[in-house]
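A single protein chain has been omitted; all remaining protein chains appear in their positions.
The block that comes next holds chain A.
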């Protein structure tokens, strides 16, 4: 039994060491907030650029959880985030109306682009968005949909509707609902040579394009505004009001807005600040 005791002791010691190593660095976090945001802001690299600047100024750590817009708002409804930064205006307004946030602030916008194979079998190059979506449905050209309740997914569904396409009856084999983030959906489209609606930021940062290219852009209907909201502390007492508000305030401040404008990939600006732009609500 001596040996048993000794080996038990060894196991016990290993456990204690392992546990202390695992828990020690995790607990020491003076001021950190959780921001629920979208895959587009994360995968485009914007946060990786912004957060160190914000941290430098305030010492506040921002932990970004990247989800689809719908999921991000749900996580905030459950109280699992202090701030949300998303892009689906109707869903954001509902979030405020339900009392989960007291106010929504404009932060920035970019736009959607309709991407497809260079060969463009549905012949949508350069046409308006409405016409493009109508042509895609008529040609039954392979189309990849996010299908994940994200802001981009909402925009895609709105586009079919505005083009007079009843997706419920029109959808068939050509319409691939992948239920994933922007990146995986682009990977799928790239592999299938399919059309897809993408936000410009993720598209610019995306590396596995294959023979996909931008076919439709610049239509005002492709405007993609982002809003930021502090979760209402009256709904969830765990919300870190001071730090969360500091982040919101910084994003809409001239300094934060400049930082957003200065983020570029290959010389192209990805997001356009509009916190104080006239004409936006």
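Descriptive notes on the structure:
Quick note on the criterion: a residue touches a chain if its C-beta (ideal position, glycine included) is under 8 Å from a C-beta of that chain, and two chains touch if they have at least 3 such contacts; residues count from 1.
The rule is simple: contacts and distances are computed from a predicted model.
Looking at the choices "Molybdopterin synthase sulfur carrier subunit", "[NiFe] hydrogenase maturation protein HypD", "Tungstate uptake system permease protein TupB" or "ExbD/TolR family protein", the name in the UniProt record of the chain not drawn here is "Tungstate uptake system permease protein TupB". Across the entire complex, the residue among A:68, A:142, A:181 or A:273 in touch with the chain not shown is A:181. One of A:57, A:209 or A:242 touches the chain omitted from the figure, and that residue is A:209. Touching the omitted chain from chain A are residues 3-4, 7, 11, 14-15, 18-19, 21-23, 26, 34, 39, 43, 47-48, 63-66, 78-80, 180-184, 186-187, 190, 205-209, 236, 238.
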